[in-house]
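Heads up, one of the protein chains got dropped from this complex, but the rest are sitting where they should.
Let's look at subunit A:
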């Protein structure tokens, strides 16, 4: 019908805005001090994480608590590739290496997503949440014991490839991909599966394929985010990928309004900035942070940004 090209335009507009924004911000990146620059990159990474989790938890109605696990798979893979390959390459080829490492991390994370997606076919709600939580912890424990990636003491000396341009460019790609996927005729199936699986299958929709697609796609972008994170912090430690990290991302999705991409992006920005703004309260910081989240959830249980609720879920 006539609405689908308009949706595509919407998604393309996002992509354009994102890339222009990334370019503009990159031009001024010299002006920022290291701390501010770091926070802005964190925002971009969290946007990728939240938007990709939103595909699984929001649009498809699954409940994954394993996003940090996918992020870890992508982060460690990309970091290891860079560490091994970068000494052999001239500086001019480093961006290419970075892109390759990110994609490799994304693909391996997607493979892990497939592995988690398959049990999800038999499980729902709380049970699925527990399985994905377990998966995330398994990844963390494996990494903690793997000498090749530094085990418990972490992986050090990762080259600093992540820039503002990379981060926001990829965030724009993520948003573009997820929105156009969900708003395509094919993608309506995600919403149908989350609304009612029985009705969806009596329409000829294969719920199995949609759930696995959601997990694989979501995990891929989480893996990319992990790669960006690794080349941003230049240091990876297993404790950075515990389930609290997964919960942080889930909170962004819930606060943004399940299945609302725009809301989730804003929530990712807000929830990344909030702990930084609260630094002046030193030891009370996390208490205030938690309180604010409780207040926000009580005030807007349907998500912060649900006024743009129009056709379906955007």
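Following the convention adopted for this analysis, contacts are C-beta pairs under 8 Å (C-beta built on N, C-alpha and C of every residue); 3 or more make two chains touch, one makes a residue touch a chain; residues count from 1.
One rule holds in what follows: contacts and distances are computed from a predicted model.
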Name check vs UniProt for the chain missing from the figure, options "Anti-sigma regulatory factor (Ser/Thr protein kinase)", "Cytochrome c-type biogenesis protein Ccs1/ResB", "Heme exporter protein C" or "ABC transporter ATP-binding protein", returns "ABC transporter ATP-binding protein"
Residue among A:20, A:199, A:244 or A:286 touching the omitted chain = A:199
Quick one: which of A:67, A:140 or A:188 touches the chain that's been left out?
-> A:188
Just the residue numbers, please: which parts of subunit A touch the chain that's not shown?
-> 1, 185, 188-189, 191-192, 195-196, 198-207, 311-313
